[in-house]
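One protein chain is absent from this view; the other protein chains keep their places.
Chain lettering (A, B and C) follows the sequence in which the chains are written, and residue indices restart at 1 in each chain.
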Amino acid sequence: MIGALLAAPTALVTDNWWDIRDLSNLSGAILDLIEDAGGPGWLTYVVGALLGTLGIVSFIGGVAIINIWIERRVVGRMQSRLGPNRVGPFGLLQPVADAIKLMQKEVLQPRVADGLVFTVAPIAFTVPGIALLAVIPWGRNMVLADLDVGIVFLFAMSSLAALAVFIGGYGSNNKYALFGSMRVIAMLVTYEIPIVLSLLGVVMFAGSMNLNQIVLFQADNWLFLIMLQPLAFLIYFLSSSAELNRTPADLAEAESEIAGGYHVEYSGMKFGLYYAAELINAVAVSTIIATVFLGGWWLYKIDEIVPGWMIVIGKIYAVYFVFIWTRGTLPRFRIDQLLAFAWKWMTPMAIINILLVAGEVVLWEETGWSAGLLLPLYIAINGAMTAVLIVAWVRVMAPKFQRYPDRPRMYDGIDVPSLPAPASIGPTAPGAAPARRATV
Amino acid sequence: MIDDAGIVVAFWILSATTVICALMVAAARNLIHAVLFLALTFVGVAGIYIVLSADFVAVVQVLIYAGAVGVLMTFAIMLTPGADRLNSSTVFQAPALVLSALVLAVIVFVALDTEWAISDRQAFSATARSLGEAFLKPYIVPFEVASVLLAAAMIGAIVLSREEPEDERAA
Amino acid sequence: MAIKSDLVEVNIGPQHPSTHGVFRMVAIIDGERIVDVKMVVGYLHRSMEKLAEERTYTQNIPFTDRMDYLAAMTGNLGYVLSVEKLAGVEVPERAQYLRTIFAELQRIASHEMATGAFINDCGAWQTPVMWCFRDREKVLDLFEMVCGARITTNYMRIGGVAFDIPDEFLPALDRLINDDLPRRFEELEQLIVGNEIILMRARDVGIVTPELAINASLSGPMIRSAGIAWDIRKADPYCVYDRVNFDIPVGYNGDSYDRMVIRIEEMKQSLRIIRQCMSDLPAGPHKVDVPLALRPPAGEAYSRVESPKGELGFYVVSDGSSAPYRWHVRPPSLINLTVLREMTVGQTIADAIVTLGSIDINVGEVDR
Partner (left out) sequence: MSVLPDVVLMTLELEQVLIVGGILFAIGLYVALSKRNAIGILMGVELMLNAVNVTLLAFARFIESPRPIDGHVFATFVITIAAAEAAVALALAVAVYRHRETVNIDEIDVLRW
């Protein structure tokens, strides 16, 4: 698996080390240099792994810094304010200033906290998000670990992050943190299912769990999988925003309810690590969406001119912008509503989607009709299916909302109904409003 | 026999980590810490699987053991708040130790003494596809039985952990 | 609840992001469900009612700024109305109109704050509250223009208002209420009215039945949400409210959502009132001369106004000296808060926060 690391360039126009369209040219040149100098095999191996890791870690470090700025500026625009604009040009150094401030702060630890767990949790929360990026193809040959089961690896890593959040909340020994932890677990158990099921449809179309193969499938068929799988995309997007703790599903931290949730006791750089990890996870999920649904490094011939990794990063930020957008717009669900939404809507929809995809793939393979004929048909069918399901859901949900009008009645004068006075004021049955004179 | 130096070094590092973490599961005084070390052990074992070129099983190991079973255990510990949180031992500590040592000795003896029919196979290239074919062709019956078992376990767990309604308990 | 857990006591506040000040709820919870709620008030108690007995009637006006510091104008107004009633002061016509205009502007400012904070309690990440603050700032700009202060205005005086409006005030007001605010309200409504998530979070949450509303003496949006059209401005008109046309928005279900949309609708009605007052604004003195150390005849007076939170009443007893013998406030926030237990028991913590946000308390007024 790691052996496939930085495989020899096959389809590139040039493989000169300076060709930045594919950074594996550069690392390959360095490795060749070591081999030519008579370095042992294991050295090449270690250096190759280190180079790839260095690339990913430096990317994630830069992203964690720049994304704080991007998120705050973009949300600032949406909220009709400026956002950070004092430190450095356009406030670009604000994240650096924040980081310095966080490092200077004392790391407080409650006396009753579980010291080991309390310390390990933020680190354990950060690692999976970074590890996840190892299997992402950044270019035609640029993939650190060309894992054959890439998609399952993504699921595994996201489930690890939940364990970290959970023990962080537990180790804080704080009631609010425990609420956050419990919510994380409930959400993890619930949302893992639609996530897996939604990506299953993609895997069935691509015929591989290897992320590079999925990208190649999109490149070969000249389409983005989001067109073939709009429902899966919606389900994955919503579920992953639940996994990421972003509004409308940021229940685990829910500042207005449980005051920060699992990280309520954290301060200083431990909190900074949580904060960075949250951004890293958001980028990781954006990367998955960009790779699986938006074609990764491939973009309609443009990838022959522009380096693939730049295209990936561009797509990552396009997705990330949508995450910021939803965060800046929507209020938060209640926990039972969020779980009900997953169980009662997203999971059945994902299963319907899988059945549909299975039928389509079988039809494709059995008849041997050309992709040029079938794929547009599938795009139409799946799009229509998505629209129908969403409309059906809205129809099902609407009566609950439309029991009363959205806007209040208007009275010209005072109108106080005479009511029989109850013996005592006590809890009354909700919704048991008596009939009143309708004087609208 | 694997003679790729990187993989061998990785194996020994992973093995040392895994064994140390497993020992900590036995030695940790707090049950929650024991669960955390257990999760680390699971991850280490997954690393060993990768060394043995079983990448699908490794990823599934992380997904199910470290992700699900670890969380489940932590959850169970928290759902039993009044119970002892100490990872203490029973009086059978010494016999258990002796027995484990015996079992280990037997395993080592068997491992070293047997003439294994070693093949000179290279690492598996892609296990997921052949694994899927194995599941759906020769092992289809066990596969279906396993899914029935999972469903049964799910229902069983729900029934067991469900609060009995008051009237049922009274009856 | 599948798995019954032990009851846990959770302190929500006094240091909590959404208790709107230093209010403390001690919630006994089972899982996430609230079994019992105890309200603890008094963290912001400043002994205003006692202090007021040592000061002259005019010196007491700044206290009313600092009670409901989000609605200082209506606080001023309620107090000076009661003193005027006690001392029998006739207020000039222009002052009456100015008082109405500023009371309604204050209602807009306060309701903007309440709506934004309420959506924040629903979990929106700052966007509505920022939009609402932006609009509130525009109103506060007008306050600054006329009296130099933005929050603690101290503008009303016994016998009128402190200053007449400057020349640039009326054009600015006209721009604000005819152009700026209607557009902003439109925008805000698009964002939150009928938003499915807000409906899910706020519908059927924190229900006040009409019986409860009347028996607990609720007022303001709380009682109107329960379907009872009750408004002091209509029931016991003061200033020029009997001369302007406006409607009372009334809810259906008594839940948090109703209270939110009632506030938004009231802001629009306030614009309507201000427009009428602007066109009718007479010339003349803005104040009659009242001795600074006013000595009203011995007696008592109670007068009430419809503050943004509800019925704000002032009860003043005079013994003929220059300081009130007794000075009592009927704070709408405190009275509305008393039903919190009835509203929240049986809900989840998240709902309790939404309910508290929808009551729109101001702890400065609750504790005084």
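What to note about this one:
Please note the rule applied: a contact is a pair of C-beta atoms (placed from the backbone, for glycine too) under 8 Å apart; a residue touches a chain by one contact, two chains touch by 3 or more.
Note that the coordinates shown come from a computational prediction; the quantities given were computed from them, not determined experimentally.
Across the interface with the omitted chain, chain B contributes residues 1-3, 5, 7-8, 11-12, 15, 18-19, 22-23, 25-26, 31, 34-35, 38, 41-42, 45, 48-49, 51-54, 56-57, 60-61, 64-65, 68-69, 72-73, 75-77, 79-80, 82-84, 86-90, 92-93, 95-97, 99-101, 103-104, 107-108, 111-112, 116-119, 121, 123-124, 127, 130-131, 134-135, 138-139, 142, 146, 149-150, 152-154, 156-158, 160-161, 163.
Here is the rule we use: only the chains that are shown with their structure count from here on.
Note on chain placement: the centre of chain B and the centre of chain C lie 61 Å apart, centres being C-alpha means. Spacing of chain A relative to chain B, judged by their CA centroids, is 29 angstrom.
Residues 75, 78-81, 175-176, 179, 247-248, 250-251, 254-260, 327-337, 397, 400-401, 403-417, 419-422, 425-428, 430-434, 436 of chain A are the ones touching chain C in the complex.
Interface residues of chain B facing chain A in the complex, by the touch rule stated above, are 4-6, 9, 30, 32-33, 36, 39, 43, 50, 53, 55-56, 59-60, 62-63, 66-68, 70-71, 74-75, 78, 123, 125-128. Chain contact summary for the complex, chain C toward chain A: residues 8, 10, 16-18, 32, 119-127, 130-131, 134, 191, 193-201, 203-204, 207, 209-212, 214-216, 224, 226-231, 234-235, 247-254, 258, 261-262, 265, 339, 341-342, 345-346, 348-351, 353.
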